[in-house]
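Read through the structure below, which is laid out as structure tokens, and then see the notes.
Of the protein chains in this complex, all but one are displayed in their positions.
Chain lettering (A, B and C) follows the sequence in which the chains are written, and residue indices restart at 1 in each chain.
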Amino acid sequence: MSETPLLSMRGIGKSFLGVPVLHGVDLTIEQGEVHALVGENGAGKSTLMKILAGVHSADAGTVELNTGESGGRMVSFTHPLQAQHAGVASVFQEFNLLPELSVAENVHLGREPRRRGLIDRRAMAERTAEVLADLGVEDLAPTAKVGSLSVAHQQITEIAKAVSQGADLICMDEPTAALADAEVELLYRLVRRLKERGVSVLYVSHRLKEIFDLCDRITVLKDGRLVQCADTADITPDDLVTAMVGRRIEAVFPERLEGTAAGEVRLEVRGGGNAWVDGIDLDVRAGEIVGLAGLQGSGRTEIAEAVFGIAPFTRGTVKVDGKPIRITRPRKAIGAGIALVTEDRKAQGLALRQSVRANARMVLDANARVHSRKRLNRIPGLLSSLDLVARGEDQEVRYLSGGNQQKVVVAKWLAAEPGVIVLDEPTRGIDVGAKHKLYSVIRELAAEGLAVLLIASELIEVIGLADRIVVLHDGRIAGELPGGATEQDVMAYATGRRAEESRPA
Amino acid sequence: MTRFRDLIAKAANPTGTVFILLALILVGVFAMNPGFFEGPSLMAFLKQAAPLVILAAGQYFVIVSGNFDLSVGALVGAQVVIAARLIDGEESRTLPVILAMIAFGVAVGLVNGLITTVLKVQSFITTLGMLLVLYGAIRLWTGGAPTGSLSEAFRQAGRFGIEDVPVLGQVPWALLIMIGLGAGAIALMRSRFGRVLMASGDNERAAALSGARVDAARTAAFVLSGLSATVAGILIGGYAGVSAQVGDGLEFTVITAVVLGGVVLGGGRGTVLAAMAGALTIEALFTLFNQMALPATLRPTVQGAILIAAVAYAARQRARPAPAPATPTATATATPS
Amino acid sequence: MKTQRLAAASVAALGLLLATGCTTDTPADTPDEETTAAESGDEWFVQADYDEQLAQRDIEPEGDPNTPWLQAIEPEWIDTTEYAKEGGDATLCFSNASVSNPWRVTGWITMQQQVEVLQESGQIGEFRVSDAGDDDDQQISDIQAFIDAGDCDSIIISPSTTATLTPAVEAACASGVPVVVFDRGVNTDCAVTFIHPIGGYAFGADAAEFLVDNLEPGSTVLALRILPGVDVLENRWAAAEQIFGDSELEILGNEFTGGDAAEIKNIVSQYLERGEVDGIWMDAGDGAVAAIEAFEDAGQPYPVMTGEDELSFMRKWEETGMTALAPVYSNFQWRTPVIAATMILAGEQVPSEWVLPQDPITEAELGDYLERNADMPSLHYAKFGGEDLPGFPDAWRDR
Partner (left out) sequence: MTLLAPERDRAGRRPARRLSTTALIYLALVGVLALGGAAVALDGGNLFATANLVDMLTRTSLTGFLAIGMTFVILCRSLDLSVGYVAALSSLVAATTMDGQPGNIPVAIGLVLLVSGLIGAANGAFVTVLGVNPFIATLGTGLILKGYLDTQYKGPAGDVPAVFQQFGYTRIAFIPVSTVVMLVLAAAAVWFLRSTRTGHHMYAVGGDVDVARMSGIRTKGVLLAAHVLCAMFAGVAGLLLAARFGTGSAEAYTNLYELDAIAAVVLGGTLLLGGRGGVAGTVAGVAILAVLDTVFNVMQVDPFAKDVLRGAVIITAVALYARRQLDRTARRPRFTLEGRLR
């Protein structure tokens, strides 16, 4: 590592609307190192990254950058453009790509190569091809329309964009959040490739495996403060988690509650299948939490959508509380007492400009069959039982934190008193406190005799909460494991390394 | 109690802008002509404002659900012409014709709604097309200029009222209808339908996944707009009789009114009360112009300037950052609805 | 950079101009100067025209009073033998500004009826029409299309706006076929004949004088106008302003109503709230009834009023017995152009400027006209002059 660090941020402070989110945080990144920035959601990772990217500007502190020819100098970015020019590129979770444009056009967006003042499309294509080749990506055509690409390829496009900006430092915010296993491998290759080329990477994540696989040093944030900065070699996963969460992993998941007992089968699927999943046999009993595990794209969400009638099963049978039913629309599912907490809260779960109350009522208002004065009156109680933190029921939900927004989503479904609840990534992107609240809520629901189908890409969640784990591979059920199984067992099925004997392949 | 809190909230948020503006304009009118606030002239004002207010309510439903209805002006015109031609002076036909008009209004709204929701044509285009179709079809049918005439009974609603009320003089039927429908509209927005409509305008996907019939709700909004145009037609026809130009350009006036009421084009924002207030504001503005004897040709200029200024102001209000830090609702247990 | 492009474009265009095989349809001479000066800009009042029109009202027109559409005031007959065409069956091409108001609708029906007669008699073969929907540019294209078609024996034009149609009409003249212009004029006399009633000044003056004669000095008058910027209408108001100017009457204001009954009623009601209105002057009859109702609803005595010969107004007038006058912008002028065209094609003489009579309908004639038009729709015009046409009355009644 070189003497002068590439980047050194000192005493960075930032607060939104008087709420401090960063207190005097320091961060130094060496030339060509892969530096992990970890911490639970809400710890301030994203804010720090966005300050670096010029999306937000810091209230306090200094940023010294030591890029390219220009020696070390103080910078404070007020626009992403400035950051880019200074050699700092960022890849955020929500992609900054235009589906209507080609890969090349996206890679060069805002910096189109020009000949005699005019856009030079050939150069654009060539340079894009070069960059992709550099990154060892062979299977992506510069002319391809981004809207038609897989998540992985879109992310590659993003990274190519960063590289083509001649960035010395590339910040990646939860880059693997939406990637399948194979794709994660690809990303690993990319990051290592970048490192070889002397590019530094700020790797924002809370996936321990990746951090230990990839990173040289780790900076840990908690509640907006710098907790620790150490070489990966000098720290164990457990310590790291402790540093992040302040408690050990075993303590993370609440015990199942007294008197929780698996009862009648409430949701039964036999030979369920459609264009995305096939041969699904599934039983979820009252009081039972069934985990759906599997890699991204293995069909987890597709099963949830099929059960809920968004993309219905086209074959097989479904029974709810023993009654056969063809669920063709969400309305039907809701009528049958099924609830779905969707993966993408903002896009699918909430009307952000409406009040907490309006959102919490939405399911009751939308479905005559579940609407009742009694249930309406339960809503305030529900909200407070979820420890919702809001200025009042009239506050617009967009002003709430991710965790509290998720609580509103859960509340709107519980208001309908469902018999079966499907939770798709219920804890994605919410702070640790809210996570734990949700964990215990899930337990309570089971105790109250609901059938819970839990989908989570964080295996640990499924393992920690589920009574049974159904593992999917490539759209089919690869196998079933008892709760508390090891990650290895699950991965064995998930990656298709092991297929269940009982099932003819 | 809740209602009172709601009112406070309304005055505070951008939608409140319109009430302030309305107040200012009325003050202006008063300054020009104190007589304006005497019962009779006030009643007269409300009588001629009623149709636009009702149209605004109708347009509100469409806009708040994330669409436009550019066809209302043409529809109002069509309705009046239809009434004149079908009634043709026969008192006895009044009721059946009114029923026919209502049916027609519903039909037009239904077509707008279905084309927009089922065929996925942007409402701007759908209703623009409908505007052309109605404009042409109605003239095709009457050979270019309205024929026939309205019955006395038909004209009651728009023209007359309860006579000799102390202080007020005549209380116009139009006013009562306006209040009635206005209350209805507010009630409707507080009903499950209204909430679904609002949610659909804000986040159609989330609404649909909550089991809302988004397309049905939006179509219903167009139908309501068609109905409001029908009522407006009945009132305007009743108020002033038939003329070839009835309804011309009303669509823009009414959209202006709704937006002035702080309702955001694109949906999910604003209250129907404010939208109707917006309509009143426009009418009050025209009255003010008249009182000031502002040269007729200059009025559009002033109107345009005020429109842009008001909307810009509201936009600024809305852009203001989120309210102060949050505290648990454990305490806040207001009853729903 | 945009300018560069335009420059480039115009250069290209110019180059093409110079290129051979390029045809231009505008005659080089620019429009007649002083009329342009008169029409253009802010001043609508031309003393000379004003005096002429007021004078023409008292001149006995030549021709049979029973066929006013064939009468002419001080005609200057010109020879048209050069246009004479053998064997009738002529193709007439009519470029109509629009049928966007009841007055034009009524006239248009009358014209069609007249055409049928002439087709029966074999004088007209095809009668080709294009309607510009009040769009000047559209009408220019329409006229262009007639010229290019080349098979029009005569082109009849009812311009949608005076000045703007001038070049197109000149082009039509230049194409060699006889051109007949009616209703609004254009700033060129290239047409064989220009047919019109006396005009806007006369209309406005008739109305204004009536109010002056029938109102006490000091009385208040409200002027209701349709649109700004339309010459025929502006002339009406300009004349009225002259006459009011010399009178004791107080003009409360002049408002634009777009001819919308509701708008008219609003405005009148608001004036009534603020004080007495003794007289109403209108530049066109549309929505006149709404104005009267405003008085009824406000419980005010009927004003002295001038509207137009639109039946709705005249019926209300009779019903209320108010003091009123129906100035006329002779609707029967719609018959004349087709007749004129056939005359020209027959080589008969026609007046170079064919000024039709334009007599307001007074209280005395009211009953008579109402009776003649008893079963006509309310937006029909009393002096439509089609009573003797075969289609009468159905064509006008059942549109």
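In the analysis below, a residue touches a chain if its C-beta (ideal position, glycine included) is under 8 Å from a C-beta of that chain, and two chains touch if they have at least 3 such contacts.
Since this is a predicted model, take the numbers as computed values, not measurements.
**Student:** Shown chains touched by the missing chain?
**Tutor:** The omitted chain makes contact with A, B, C across the full complex.
**Student:** Out of B:V106, B:V121, B:A153 or B:A216, point to the residue that touches the absent chain in the complete complex.
**Tutor:** B:V121
**Student:** Among C:V129, C:I251, C:M322 or C:A395, single out the residue that touches the unshown chain.
**Tutor:** C:V129
**Student:** Determine which one of C:T166, C:T193, C:Q358 or C:N373 touches the chain that has been left out.
**Tutor:** For the chain that is not drawn, the touching residue is C:T166.
**Student:** Per the definition of touch given earlier, which of C:G176, C:G229, C:G367 or C:P390 contacts the omitted chain?
**Tutor:** Candidates C:G176, C:G229, C:G367 or C:P390; residue touching the omitted chain: C:G229.
**Student:** Give me the subunit A residues in contact with the hidden chain, please.
**Tutor:** 55, 79-81, 84, 92, 96-102, 105, 109-112, 114, 117-119, 139-141, 143-145, 147-150, 152-153, 180, 182-183, 186, 273-279, 297, 299, 314-315, 474-475
**Student:** Please output the residues of subunit C touching the missing chain, sorted low to high.
**Tutor:** 2-3, 5-6, 8-10, 12-13, 16-17, 19, 21-31, 36, 39-42, 44, 98-99, 128-131, 133-138, 140-142, 144-145, 148-150, 161-168, 171, 228-231, 234
**Student:** I need the residue numbers on subunit B that touch the omitted chain, in ascending order.
**Tutor:** 115, 119-122, 124-126, 128-133, 135-137, 139-140, 144, 252, 255-256, 259, 264-266, 295-305, 307-308, 311-312, 315-316, 319
By our rule, only the chains that are shown with their structure count from here on.
**Student:** Of the chains shown, whose Cα mean is nearest the mean of all protein Cα atoms?
**Tutor:** That would be chain B.
**Student:** Which chain has its C-alpha centroid farthest away from the centroid of subunit A?
**Tutor:** C
**Student:** Subunit A to subunit B: how many Å between their CA centres?
**Tutor:** Computed value for the inter-centroid distance: 44 Å.
**Student:** As a quick test, compute the distance in whole Å between the mean CA positions of subunit B and subunit C.
**Tutor:** Whole-Å distance between the two chain centres: 37.
**Student:** Rounded to the nearest whole Å, what is the centre-to-centre distance of subunit A and subunit C, using the mean of the C-alpha atoms as each centre?
**Tutor:** 73
**Student:** Looking at the complex, which residues from subunit B come into contact with subunit A?
**Tutor:** Listed in rising order, the residues of subunit B that touch subunit A are 5, 9, 192, 195-196, 198-199, 202-203, 205-213, 268-269, 321-330, 332-337.
**Student:** Using the touch rule from the top, collect the residues of subunit C that touch subunit B in their complex.
**Tutor:** Spelled out, the residues of subunit C in touch with subunit B are 99-102, 104-106, 108-109, 228, 253-256, 258-262, 264-267, 269-271, 273-274, 286-287, 289-290, 293, 297-298, 312, 377-379, 399.
**Student:** Write out the stretch or stretches of subunit A touching subunit B in their complex.
**Tutor:** Subunit A residues touching subunit B: 17-19, 308, 310, 330-331, 333-335, 340, 342, 347-354, 356-359, 361-368, 371, 376-377, 379-381, 383-384, 387-395, 398-401, 404, 412.
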